[in-house]
Each structure stands twice: as structure tokens, then as C-alpha cells.
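Every protein chain except one is present and positioned as in the full complex.
Just so it is clear, A and B label the chains in written order, and each chain counts residues from 1 on its own.
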Amino acid sequence: MNLQELLTIFISAVFIYNVILSRFLGICSFIAISKETKPALAMSFAVMFVIVTSSAITWLVYRFLLLPFNLTYLRTISFILVIATFVQFVEMVIRKVSPQLYRAFGIYLPLITVNCAVLGVAVLNIDMFFANDKQVAGSFYYSVFQGVCVGLGYTLAMLLMSGIRERLELCNVPKAFKDFPLAFIIASILSLSFMGFSGFNF
Amino acid sequence: MKSLVKEFTKGIIKENATFVLALGLCPTLAVSVSVVNGIGMGIAATFVLLGSSLIVSLIKDFIPSKIRIPCYIVIIATFVTIAELCLKAYSPALDRSLGIYVPLIVVNCMVLGRAEAFACKNNLISSFCDGLGMGVGFTLALILISAIREFLGSGQILGYTLFKGFEPVFVFGMPSGALLVIGLLLGFFNLLNNKKT
Partner (left out) sequence: MRNNLIVSGSPHVHKQGSVPRIMWTVVFSLIPAGAAGVIIFGLDALWVTLVAVITAVFTEAVFGIWTKKKFTVLDGSAVITGILLAFNLPSNVPLWLPIAGSIFSIVIGKQVFGGLGQNIFNPALVGRVFLMASWPKYMVTFVKPFSFDAVTSATPLAALKEGKILEHLSYLDLFLGKRGGCIGEVCILALLIGAAILLFKGYISWHIPATYIFTTAIFVYIFGAKQLFHGDWLFHILSGGLILGAFFMATDYVATPLTAKGQIIFGVGCGLFTAIIRIWGGYPEGASYAILMMNAATPFIDRYTKSRIYGTK
């Protein structure tokens, strides 16, 4: 584990292979909730939190349950169950402990279970940091770090998009392109401009 | 009989998952680089949709409503795992090019949406028709998008070159091209709808 490796993961997860703009994970929530900045930001934090914790949990599940018992074919089903349970649990805890926090982003938590970004990162971590059913060195830390970076990438795309769409409220966009179509076109231009980072190396 | 036909056809045009409901867009955007991928993903998703619709409508009376979503997810995940293993066994090349988007059918909002909105309230046969219609509509949309992208991005359809001297527009093979095609198609269909009304 060294700085260079971490920087590479950071740049590629945030810009080059941005979860939303390049891997298209979580695009439904991205299009639906990016109309205003405040909910967009709350959603992003919720997603980031769930992604980071679930990449740690699914890594542990895979390494200490699925691998030793030769159950790797149950990856999809066990991951989605673990994530769903975890999200449900967090929602209950937040509702109990801090109603204020619950109102701020608890309402987005149930949606996050079916957010492809969460499961996507979990599967991606396994694909990237396990070689032939053996963990690569520092695999756990890389997985968690990749979770953080993907969350940051999600937040970045959400923030930019919500800022732009709030401004578009004041523009007379052609009727046929209002809302969804234009959101996709903006995402496309964002994706084009993030391509400036492709081929990055230190 | 007539209503069954209606359940089937509504998923293709009037309630098309991709263009009208804007559901299940992640795999649509990600795998539509080539028509082969599009068809493969369409069939896999249709299979999962059919299977889960059938099972959900069969056991809908036994599922406690409080934990219905986790139940649906387990059912869907089971079919996704079946699809995943079949793909790995019979078409490893396709499996590699679809990558992580096969397991991600689990969280495809279209599949869960049909279980929640239709299969849990209707009988076996109409759920089957509904699932089939939705699946076919999804597949057709995927074929349309991937045909546009494959032709513009590489100048080919299903691997055959159509015009000589056409300079492929590489951008359509890239993520931003996918977003652009979807955006323009959605705008185009809006335009058609506005004209009609």
C-alpha cells in the first residue's frame, strides 16, 4: 500500500471512472434527486456513508464466510441481503437516536438499498482486490478507500448537477428537453470534460 | 384473453420501462456499446423479470407485507444468480463484456418495480404476460440504443460494416455518448408526444 496506488484509485474513482458519469451506477437517484442542492447533498452523504460501511462489511463477508466455505457463487445474493439488512438497521438506529438527522437524510436510506452504486462497489471491490480467490496485499484498506472515493465521486457529480439544474430553472429550456433529457445531456458534457483526466499517471 | 394481450403490449410502448418510466437505466447505459451486449442483457433481465414475477405472484399471499421488499429481493437475487451462472457456463465472452452489470440486475428498479406494482396484486397468468411485455419492451429499447451507438461509434451493426468511408464517431462508444443518446432519444419522444397532444 503506497501513496501512488491510493492516488491512482482516487483519481480514477472520482474522475475517470466516476460512478455516475462513467459507470452509470446510481443514475436513477442521480437524475431524480439532483433538482435541488440540499436534498442532493443529504442524499450524497447518506450514499457515501452506506457505500463505505458496506464495502467494509461485504469484504469481511466475502473473505471470512464465502471464501472458506466455497460459497462464492452466493456473492450477489448474500451481498444484497447484507446491504439491505444493514441499511434497515441504520435507519432504525438513526430514527431512534436523532430524529433531526433522520429528517435530514434518513428518508433517503430505504432508497439506497436499491441504489446500484452500493452493490456495484461491493462487487467491484471483490473483482479488483481479489485475484484467483486470494486477497491482494492491503486488499481491505483498498476496498474501504475505494468506497470513500466512489462516494466522493458520487457527491461531486450530484453537487455539480444540482447546481446546474437549479440555475436551469430560470432558463427557458425547449419544452421537449425539460428535466430528464437535459439532465442526461448535461451529464454527457460533464462526462466529456472529465475525460481530460484519462490516461493519468504520476 | 384480450386483457392478457393488453398486459403484454403495454410494456412495449405505453409503459416502456426505459423511455416512458425511465427505470433500469444503469444497465441500459452501460452495456449498450454493441447490439450483442444489448440483446444479452435484455434476455438476462427478461428471464429474471419473468421468474421473479411468477414466484412473487405465486406466493404473494404468504409474504407478510412488512418484509415484502426483502423477500422480493431474495427471490430476484436467486434468479440473477441462476442467470449469472448460466452466462458464465454457456457464454463466457458475453459474461466478460457485461461484467458487473449482470449481478446488478438485482438492484434494477424495473424488476423490483414490477414485483411491487404488479405481480404482488395479480394472478399468475397476467403477471407472466406483464413480465414478458416489460422484458420485451426493455430488450427492444436496449436494441434500439445499442444499434444507434454501435453504428455511430464503430460504423458497424452486429459486426458488419454498413457503409464504406464512414468515419466512426468514437464518442458514441464511450460513456458520454451513452448519456447523450439517451438524452436525445428521451427529448425526441417528448417531442413526438407533444405533437400528438
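We adopt the following convention: a residue touches a chain if its C-beta (ideal position, glycine included) is under 8 Å from a C-beta of that chain, and two chains touch if they have at least 3 such contacts.
Please read all numbers here as calculations on a predicted model, not as lab measurements.
Asker: I'd like to know which visible chains would be in contact with the absent chain if the whole complex were considered.
Answerer: A, B
Asker: Would you mind spotting which of A:Y102, A:F180 or A:F197 touches the chain that isn't drawn?
Answerer: Among A:Y102, A:F180 or A:F197, only A:F197 touches the chain that is not shown.
Asker: Identify the residues of subunit A touching the omitted chain, counting contacts across the whole complex.
Answerer: 37, 159-160, 163-164, 166-168, 171-174, 177, 181-182, 185-186, 188-190, 192-202
Asker: Can you list, in ascending order, the subunit B residues touching the missing chain?
Answerer: These residues of subunit B touch the chain that is not shown: 167, 169-172, 174, 176, 180, 187.
Simple rule for what comes next: only the chains that are shown with their structure count from here on.
Asker: How many angstrom between the C-alpha centroids of subunit B and subunit A?
Answerer: 22
Asker: In their shared complex, at which residues does subunit A touch subunit B?
Answerer: For subunit A paired with subunit B, touching residues are 21-28, 31, 73-77, 80-81, 84-85, 113-116, 118-120, 123-124, 127, 174-178, 180-185, 187-189, 191-192, 195.
Asker: Applying the document's contact rule, which stretches of subunit B touch subunit A when the two form their complex?
Answerer: The contact residues of subunit B facing subunit A are 22-23, 25-27, 29-30, 69-70, 73-74, 77-78, 80-81, 84-85, 100, 103-104, 106-109, 112, 171, 174-180, 182-184, 186-188, 190-191, 194.
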